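Following: one structure in structure tokens, then a few remarks.
Excerpt of the complex: some chains, original placement.
Letters are used for the chains, namely A and B, taken in the order the chains are written, and counting of residues starts over at 1 for each.
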Amino acid sequence: MKKTALYLSLSAVLLGSSGAYADVDVKALERRITELEKKLQTSEEEDKQASASSYFEFHAYARAGILADQDFNGAVGTGPYMTPAGQLGAPVGRLGLEDDNYLEIKLERWAVAEDGSWSRFKVMIADSVESNNDWTADDSKLNVREVYAELGNLSSFSGMFDQSSLWAGKRFDRNNYDIHFFDSDVIFLAGAGAGINNVQISKDWKTNVSVYGRDFGTVDDSTMDIENYIVNVNNYFGPHWQLMLSAMKANDHKQEGANLADAGSHVMLAYHTDFEEGFAKVGVIAGQGLGAEAKLIGARGNLTEDAKTVRLFTYGVTRISDSWRIAPAIMAETSQDRFQAGDEYQWATFNLRLANELTKNFEMVYEASYQYMDLDDTIEAASGDFYKFTLAPTFKMNTKAGFFDRPEIRLLASYIDWSDELNGFGVDSDNFALTNFDDGGQFLFGAQMEIWF
Amino acid sequence: MKKTALYLSLSAVLLGSSGAYADVDVKALERRITELEKKLQTSEEEDKQASASSYFEFHAYARAGILADQDFNGAVGTGPYMTPAGQLGAPVGRLGLEDDNYLEIKLERWAVAEDGSWSRFKVMIADSVESNNDWTADDSKLNVREVYAELGNLSSFSGMFDQSSLWAGKRFDRNNYDIHFFDSDVIFLAGAGAGINNVQISKDWKTNVSVYGRDFGTVDDSTMDIENYIVNVNNYFGPHWQLMLSAMKANDHKQEGANLADAGSHVMLAYHTDFEEGFAKVGVIAGQGLGAEAKLIGARGNLTEDAKTVRLFTYGVTRISDSWRIAPAIMAETSQDRFQAGDEYQWATFNLRLANELTKNFEMVYEASYQYMDLDDTIEAASGDFYKFTLAPTFKMNTKAGFFDRPEIRLLASYIDWSDELNGFGVDSDNFALTNFDDGGQFLFGAQMEIWF
């Protein structure tokens, strides 16, 4: 009896479990599993190969919309550089002043090799038109602003060059950064040239060395093509400090005017810091001769050999409560003997953008901007202020994503006013050209989108 | 004996089925299956994430080719708007008349968030050159026609706005549609502005509200930028009916001419229907003042304050047998006091395109077009007709895919003729400018590709 029981129980167990597969061929199951594993591995290898060869990236910056004055005519001459000091590069807060449709299309192609080395190609085409119309062939400013290549992580490079990358072509410098609210780069180093990025000189000291060429034009009645060559050394110390040095020479530039500078130097010292809910930057720029153009390094040829400029900047963004964010920005400059001996220009701009997040997709944005300027071009002198207040109900994908999340679709209402003394300043000067700075106290209304990615 | 038989049979059963897996570790199989399931799920999540972040889309419209007259000189002045009435927007059938190389490049970037909300960016660059040559820098009309952003499915939006989307920038209105065979939009609403699409007012009533700005130019000797602002409300009732209303105002436009309109209104009522093998649309458009430009809403500034226009359209496509498709189209218009008091224009165009599908990749396409026009610009008056017949052997990927499948590669042969009375009409007028309407009875020959995607 015991044996039978054993047999029966054994078979019960075995039949019980085999009842589940009495008709299943497990060897066939194993073959099917092996087949699936092979397929999934091939698929993973193909994906890896596809991403280990080359790929395309599309990026852009764009703003477009409508802006009208209180008479429902199109706003004329407005923008962050609308004041007389704007001709010197002095911006005011941009929100609610922009009537242009500006676009940058950026096409990039990356290639990555088996050994991890990579190459990158970028072309950027830009356009700027004021017109609201859909056919603007006569006004079109389409042009190629960047076309360059980079090589990086080359296996031949080691030591301090281990993480370096080379570049050549025409480009905006890789380390340029801007104060967005002013539509002003802090430094705009750009042109054709070549350079090396990310040279790790020591544990805390990383540097970038570049040569840029800029064109100053052809000397009249000749074919001499005057170029300004800038050597730029951009150093980073630890996570915070930046020291940028530039020296430049434009041979034969004095053939265009005996007082023109044909050389120059430029230096910037800056401090960058991040905190939990934002970041801040502060710095000082100084330049002489051709280096007296503080932002567009080496791009201005109409400077005297004695020109001197000092510029300060600071800005940051942070959250100040659950639903309020704040972005203050200051830029100020003093210069002497800029375009001719004896001229003196001083200006300072204070800007504050505030965002009050009301829902996930809607925030009320405020911007207050004040600029003081004291201008003396040796022919006329004027001083005074400009101020602007803007209200911008703003729609976006996620208000919690901060000041730099785009796209933004905004309604705009601004009030601008300025000192009468500034009206018509420099209208007869080569260095100042204004279209509408003749009567303050205006309202502006509009709608705009801004995007970058 | 019985027990042995039982044992043996049991073991036979068990060994028989286990013989298939006596050496297979099923627990190991289960581990391998679990592993595969994890891998496949990760892969799906990556795909979903990749598609749930952002992606690029490339679209375009283009036509290019050669067109010669019977002397084997290049065709001059031909095209769907070649008749005198063409200056009023009166088209004839386009097939076999086009000598231009026209291109629209459309780059789009979509971003989709976890909560299903999305943003869309589009830029469209266009060019139009007649030249056959490969370097056309001097003739190039490259310009940015659209640059705008949209936001949709925002979680903050609910109720009638639940499926709405916002837009701002410069664009062709989302709801524009055209009669392809005429190269004429029924409505071409475009410019810079902002709006909201898909507001579901009630179960059967969906609306779209937009504001567009157009530029009329600057008043001479001033910087006053005259703009025309159009408020457009585009309503859909059920699946068939469309009622579009537009009101517009161009402040200070009378400074350009005392008789010019500085305001206007425009209305369109249309009926859309689909059937099994095609679709049809019919509608009427009426406008006054600045609204008297029937198609390019608010884009024409040279209209008088008394201008009145009524336009009719109807077209459709359908199959009429296994290998024949038909696409009839009619457009007609009457207007008064358009450019000046007392002018009167009437025209009507009848077009028929037929396709005879001969193989999967080849069809013979025929187009017959007739236009009657009666024109009186108060200085001269003329009336007469224009007709065209075109034969177009056409290659495509799949003739069964219908009239709107592209690309098409075509050979072209056309015969055009018109009433002598129309020769030279309006050649001295600001509003009419013709290059070759001086001698009818011509043959045209060519080859062309057309594509969109």
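We take it that contacts are C-beta pairs under 8 Å (C-beta built on N, C-alpha and C of every residue); 3 or more make two chains touch, one makes a residue touch a chain.
All values reported here derive from a predicted model rather than from experimental measurement.
Colleague: Total copies in the full assembly, please; the file places 2 of them.
Modeller: Every protein chain is the same sequence, and the full complex holds 3 of them.
FYI, only the chains that are shown with their structure count from here on.
Colleague: What rotation angle, rounded to the nearest 5 degrees, superposes the C-alpha atoms of chain A onto those of its identical copy chain B?
Modeller: To bring chain A onto chain B, one rotates by 120 degrees.
Colleague: Using mean C-alpha positions as chain centres, tell me how far chain A is from chain B in Å, no decimals.
Modeller: Result: the chain centres lie 35 Å from each other.
Colleague: Mind pulling up the chain B residues that touch chain A in the complex?
Modeller: The touching residues are 3, 6-7, 10, 13-14, 17-18, 20-21, 24, 26, 29, 32-33, 36, 39-40, 43, 54, 56, 107, 109, 111, 113, 117, 119, 121, 123, 125-126, 128, 141-149, 151, 154-157, 166-170, 172, 190-194, 211-215, 223-227, 229, 249, 251-252, 299.
Colleague: Residue numbers of chain A touching chain B in their complex, please.
Modeller: The contact residues of chain A facing chain B are 4, 7, 11, 14-15, 18, 21-23, 25-30, 33, 36-37, 40, 43-44, 56, 58, 60, 62, 64-66, 68, 71-77, 101, 103, 105, 127, 129-137, 139-140, 142, 359-362, 395-398, 407, 409-411, 435-436, 447-449, 451, 453.
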